Each structure stands twice: as C-alpha cells, then as structure tokens.
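Only one protein chain is missing; all other protein chains are in place.
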Amino acid sequence: MKLFKRILVLLTVVPLMFTTACKKESAPRIEQAPREEELVLRFGQAPYGDTLDMQISTGSLSASIADEVTESLLRFDDDNNEEVVLLTDFPTISEDGTAYSFELKPGVYFTNGTELHASDVKFTFERMFTPSTGAKSYSYFNMIVGAKEMLAGEAAELAGFEIIDDYHFIITLEYPYAPFIENLGTSYANILPEDACTAAGSSWGIDANLVGTGPYMIERNDPNTVCVLVKNPNYHGGEVKLDRIEVYFYADTTTKLLAYENDDIDVCDLSAAMLSQYMDAFANEITSYHPLGTCFLSLNLQNDVLANVNVRKAISAAINREEIVQYVLNGAGIPACTYLNPAIPGHDETYGVYEYSIDNAKALLAEAGYPDGVTISGGMVRQSEAPIAEAVQGYLAQAGVNLVFDVVDNATWNAERAGGALPFTFVTWNALYADADFQMYNYFYSTYSAGKSVNYNNAEFDALMDEARIVIDATKRTELYQAADRILSHDDMVCVPLYYPQSQFLAKPYVTDMKVGNLIYHLWNVGIDAQAKASY
Amino acid sequence: MKQYLIKRVLLAAGILFAISIITFFVLNIIPGDPVALMLGDNADPQAIETVRHNLGMDKPLVQQYLEWITGFMTGNMGESYFQHKPVSSMLVTSFGYTARLAAVSYAVALALGLSIGIIAALNRGNAIDHTLMTLAVAGISAPSFWVAIVLQIFIGLRFKAIPISGLGKPAAYLLPCLSLGMRYAASIARITRTSMLEVMNQDFIRTARAKGLSRRRTVMVHMFRNALIPIITVVGTDLTTLFAGSMLTESVFNIPGMGALLVDNITKRDIPVVQGGVMVVAMLCVLIYLAVDLLYAAVDPNIRLGGDR
Partner (left out) sequence: MGERNRDASRGYYQESWRVLKRNPVAMVCMIIVILLTLVAVLAPFIAPYDPNAIDMPSKLKAPCPEHLFGCDEMGRDILSRCIYGCRISLSVGLVSQLIALVIGYFMGVCAGYFGGKVDAVISFMIQVFSSLPDLLLAMALMFALGRGLANLYIALGVLSWAKTARLIRGTVLQLKQKEYVQACRIDGGSSLRIIMRHLLPNCIPTLIITVTMGIPSAILSEASLSFLGLGVRSPMASWGAMISASKMFIRTSPFYSLFPGFCMIITVIAFNMLGDGLRDALDPKLRK
C-alpha cells in the first residue's frame, strides 16, 4: 500500500503545484487590499451591460454608476423631488412657456481638469441629437427647437440652444412642454465634457471612459467583474464620506445574495422573488421602497381574440392580484387598481383593487363568444417577468383562457415587440419621475403604441394626452390624466395592470445613509461606520 | 509520418473553415436584431438604416462572410457591435478566466480520477471498488450546476474565507474547480479502472509479474503505459467539453469566462463576438483532437497512421 500512497501524493502534489503556479500569474487581481484607513463600500449589482453613456443606455443599473460620475443640471433627491446640481437656481421660464434661461454654477470642474461651461451643455444635447450617436432617449428632449432637423441629419447645430456666455444659456422649445425641467433632471441629460467626450468617440462610456463633474470618478472598470470608483477630491458639492466604492457585478441573483451573506459585499439589491429567503433572517438589513412603476400585461389590440374588450376584461377578472403580491412577490408590491402608480399625479384613489372573480371572467368570455374558453398563443416574455407570467398563466387556466408564451432573450423580445405584432407580453414600466406623461404617452399614444405591440388608437385618449402635455396648471393636468387612465385601464382595458412593485436592498448595519431614488442608487451620501464595521 | 501530419493538419483547417461558415450563417438567421436592441423602441427607420450601414450589416451575407474570414485570417476578428472594442481583446480576457478555471479543475479531476481509478482496479470486486465506482457514476450523473449550487450553500456559506464567487482570491478556486472537476474525475476514474483491468489480464503483465518485477514497477511502467491510449482519448474529449461546458459553472460562480461571454453576447446578438468566440473554442477542440491523434501515434506505434481506425 505504501506505493499507492506515494502515487496518491504525487498525483495530488503535482496539480497543486500547477495550481499555485497558475494563481501566481493570474492577472488583474480583483481584490486589491485597500489601505487600512480607507473607507470602501462594496456594492453588488447585476452587470449593467455595455455602456455607462446614459444617452445610449436606459438602464437603472448603468445610471446608478454613471450618476456618481456624471451629473445632470438638476436631479431628483431620495424622495423624488427635483433639486439643482450644476445650476445656481431653477431656470426662469418665459411667459409663453417656451424659453428657459439657465445659469451655471461657476467653478465646477470636470475631473479631467476643464471647467464646466455652457458650451459643454450645448455639446451634450447636440451629441444626443446626432444620429450617429445612436441615443435612445432623445424623445424626452426633441421638443427643443432644431432637434428634429438634427435627428434627420439636416442640421449640425442645435438652433434652440443659445449660449449667452460661459455660464448662461437659453433653451427654446417648439411648444410649451410641462415636464421639460423634470426631463432635464434625469440621467439621460447628464452633462458631458466636450473635449474628453469628443476624444473618446464611440468608446465613450465603455469601461473607464467616462468623465464628469460628479462626486466620484472611475479608477478602473471591467463591466464583467468590478467597477472601482474613487473620491473626486475637488467635488463642487463638498467632500463625500467614502474613499472608494467598488461595484461588483453578479449576473446571478442567487450568487449575489450568497455573496452578501458571506460578507463578500456590503450592499446589494434584493428582488421580490428572493425576499422570502431573507426577510426573516435579515429583517434588520432590508430597506424597501416603492419605485414609480406598474407591472402590467400588455395586450395587442390587433390580435383577433384580444381585440374584444370583453376578453381583455375577462383576463383582468381572472387574475387574483392580492394572491400574486402575497405569494409570488412575497408582499413586495401593491395590487393594482388602475394603470398609474399611486405616487404619480393622475392616479385615482377611488378605485379599489380590480375584482377577482372567475365567474365574472367566464361570463365575460361567454359574452365575447368563447363559452368554452380560448387559447391565446404567440406571446413572449423576458426572463425577468417569467415568474409573474407563469402565475398569471395559472390563474387564466382556471377561467379557461390558455395563455401560451415563450420566454425569450432581450434581443428577440425587442425585435418582436417593435414589429408591432406580438400578441401579448408582460412589462414593468417605470417612470423616471412622478409624472404621468412619461408613463402613458410613450407607451399608449397612438403613434407610439404600434412600436410597443399595443396598437391602441383612441382619439379621445390621444386628445387628453396632447392637452395634458401643454397645460402647466398641476390640478388641471391631474384631472386630464385621471380621465385618460379611466379610458385606458378601465373602459378600454388596453392593458391589464397587475401590481405596483416594491423594491428592496440589503445593507450591512455599518453602512450609513444608503439611499435609493426611483430604482437608481444614490451613493453620494453613503458612508461606512468604521467602528461598527470593526465590531461587526 | 510526415505525410500523415500534413493530411491531418489540412483536415483540421478544413473543419475550422466549415465551422466558420456554419456559425456565421446560423448566427445571421436566428431571429432578433442587434440594431433594434441598440436603438430602443422608438427608433426611426432612418436611424436603423444608418446604424446597419455603419456596421456593414446591409451588405449581402456572402460578402459579409468573405470580409469576416479575410479579416480572421489576418488576425482581425472585428469589433463588438455594442462595446466598440476589438473582439480579440474581449476574447483574450474571457479566455484567461476560462483557461485558469479549466486548468485547475482538470488538474483536480486528473488527480482524483486517476487515483480513484487505479485504487479501484487494484481492489477489483471488493467493497472499496464498488464504493468508489458508485461514487464515480453518481459524479457523472448529477447536473454540474446543481452540484455547484449545493457546494456554494453547504461549503461556501460555512467558511467565510471561501468566497462564493469569482476567481479573485486563490481560495475562490476551490468551489468552482471542485464542482467542475468532480464530473471529469468521475469519467477519468471509470475509464482508468476499465483500461487497467483490461491490461492487467493481458499476457505481458502476467509475464512481467512472473519475471519477478515488483508490483510497483509493473503497475507504473507496463500497465499504466498500456492503459494510456483510452485515457488520452477521454482526456482529449474532456478538455474539449471542458472549455465549452464550463459555461454553467461560470454562470453559477459569476466567472466572466468564455461561457459567460458567449451566452451574454448571443442574447444581445453581438454577432462578431459570438462568431469569434465559437471559432476560438472550435479551434481549441480541433487542436486537441489533433494532439490526441498524434499522441496515439506516439504512445502506440502499432496504430497504423493514416488508415481506417
């Protein structure tokens, strides 16, 4: 037996040596031991994708990082109220509501050393409207005079942007547009340094190629593993509490949460589906909040079966929203009673939760000509909405509606939906700020609804949308949106609202002031209590 | 020998060429449009056309392929649609992770597999043999991602020093390499045992023993050498599947290797990246098969070169 022991030893030792050799050359080590006095926050989230350029990306995952580095003129605070960032005050608006005058805060520097001037703001918008940029969110700003010409490739300069001097400029709109100042506060309007951005070209936003005026700057960034942010020593808003923020990327939620449990990270988000696993053991470390969204079943009105309003109402009646929230979401949500989220002006509080009644559903189906049930096939669902889709499928089966769908990847889903012929899908549509225009216009207005595979075309609804866009009076706007929502989600039942989501994150007890806005993490105030961490 | 070598290399090149054609056309016919993903829901047709033109996607497929293959031959694999980075640099990074994961895992697998196989063969028929072989079969039969998750929870969470994911610290190698290695250890153990047994029964071993050679020498020199051919085959096949098959393990342990790269980019339809990735993996496979064939020739001169086998 001695011999075999030797063989065994040999067989174990050789690979071990190999292993150690391998490890030595293992290139960029992710964890570099920080200096002892350094305050470092380790934040875990899903990979943000390809770019931190918020003109190209629309995701909150990108925004959570990009907003620490680049800033917009105004922004939304933790309670979704707008505040000025790069301006001395809110802009003044002309009598007719089309000309906005701005004054930049003097002495604001980008981290590459150049000072923020009006020309950078102008550059930012011109870049957004240049077709080759491929900007996704230009539609929130294309009411600026000259934007359409630039988008069509007919102009190289933005006519509606007038530079007075380095710190003053005027933006002119084609028509009064109520939510313009709000739109300026979104990440999509983050102000970019003209020289650095031009120099980076198409690689702007990729890896560490992002420079701004924000509280942190990117030290290094690998979108697959970790993004390291370090303190901006010259931040115009005062010193931040942390030296570094390390954002670790986890593609798998289960793994991310296990990493949190294992103390590999200090903060991470916690999805509703995983809540049941953590809500008891980690109750003290969970913070929950309500983003401004609605999860709904999006229906295509050109589908033979779904064209019938009674079928749509039957679907709604067959879904037990309370149960879905309680069991599928583990309580992380509010059962829907109308389309607009309760925090958005225009949400009508008089509605109760949509009534769940299989009998009603069956009666409505019979009325629609399907007494023996009906099959609706061809739907597509993204992985993120698959659990809710499966639950809804289960409920509808009880009423005799056989919902057939495939779970597909984003590329397929996007292409199919944009084609306008997708019969149904599930969507969680989040507003950027508490305004119904974003939530309704971009999805259900006749010219946009084909691109969402909804194909809704109701002149009355469109008229309400148009009117609400130009009315500045808040009460009047609220009334208009209430009327529009009634048509949308009750009379016509164009979509079947399911619930208003709740989001939550986990943070170790030594993490202070961890805040999140509307799905976007606000890391500019976050700190670490070194003593508490040491005794943790 | 020389002729055989040339023939074999030419064949390998032909296979790669065929694979490049298949991959290219399959990737281009699967539904889903990267440009639609790039520009979002409200993109106007004009903008879509412009982007398609800029990416060269409006050219006929055959022309696109020819341009790609000429680029590939000269070492240019194109640029990622979404990240605007050279595909080659992305592949190098990802491959680094996969190679490290695969190398350590396979080292673990070889160590475990060979020792278990040899021990089982020498204990043929008794309890040790049965236990080891049952374990080996179970090792092949469990889905690797399931083993990975179980390891994370039952080992990873118990010991805080072992990171749950990534390959950042040396200790982080433990779980992924164990879960990936276990599977291959099982198949190596099985084949080692079988081959050893076959060889043990052959005359020359008996002769060697009868000649008074020590047991150790018999095992080490004769038996092992002769059992090597089937083992080489298995190792070869394993290595090829290891590179592609680490995909699930990479996903569970959050390792940004080739698997993650391919899955990620196929869902985005970042075709140049996927095309390049498949070519690299295929190239590796073909090279390994080539190496295995040549090793056969080296280990066993009885194998007729170039003939039907």
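The letters A and B name the chains in turn, as written, and every chain counts its residues from 1.
In this section, a residue touches a chain if its C-beta (ideal position, glycine included) is under 8 Å from a C-beta of that chain, and two chains touch if they have at least 3 such contacts.
Nothing here was measured: the structure is a model prediction, and the numbers come from that model.
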Given A:286, A:309, A:386 or A:483, the residue that touches the chain left out of view is A:386
Please pick, from B:69, B:128, B:142 or B:155, the residue that touches the omitted chain in the full complex.
-> B:142
Looking at the whole complex, which of B:57, B:282 or B:297 touches the chain that is not displayed?
-> B:282
Identified contact with the non-displayed chain, of A:277, A:428, A:512 or A:525 | A:277
Pick out which of B:68, B:243 or B:296 touches the chain that's been left out of the picture.
-> B:243
State which residues belonging to subunit A touch the missing partner chain.
-> 253-254, 273-274, 276-277, 320, 323-324, 326-328, 383, 386-387, 389-391, 393-395, 397, 404-409
Identify the residues of subunit B touching the omitted chain, counting contacts across the whole complex.
-> 11, 14-16, 18-19, 22-23, 26-27, 29-32, 137-138, 140-146, 149-150, 153, 191, 194, 230, 233-234, 240-241, 243-245, 247-248, 251, 262-263, 266, 278, 281-282, 285-286, 289, 308
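In this section, only the chains that are shown with their structure count from here on.
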Whole-Å gap between the CA centroids of subunit A and subunit B | 37
Of all residues in subunit B, which touch subunit A in the complex?
-> 31-34, 36-44, 46-47, 50-51, 54, 82-85, 93-94, 96, 100, 103-104, 107-108, 110-111, 114-115, 118-119, 122, 149, 152-153, 156-157, 160, 162-170, 173, 215-216, 219-220, 251-254, 256, 260, 264, 266-269
Which of the residues in subunit A end up touching subunit B in this complex?
-> 3-4, 7-8, 11-12, 14-16, 18-20, 22-23, 26-27, 29-31, 49-51, 56, 58, 131-132, 134, 136-137, 139, 151-153, 202-203, 206-207, 222-225, 248-252, 254-256, 258-259, 261-264, 409-412, 414-418, 442, 448, 451-452
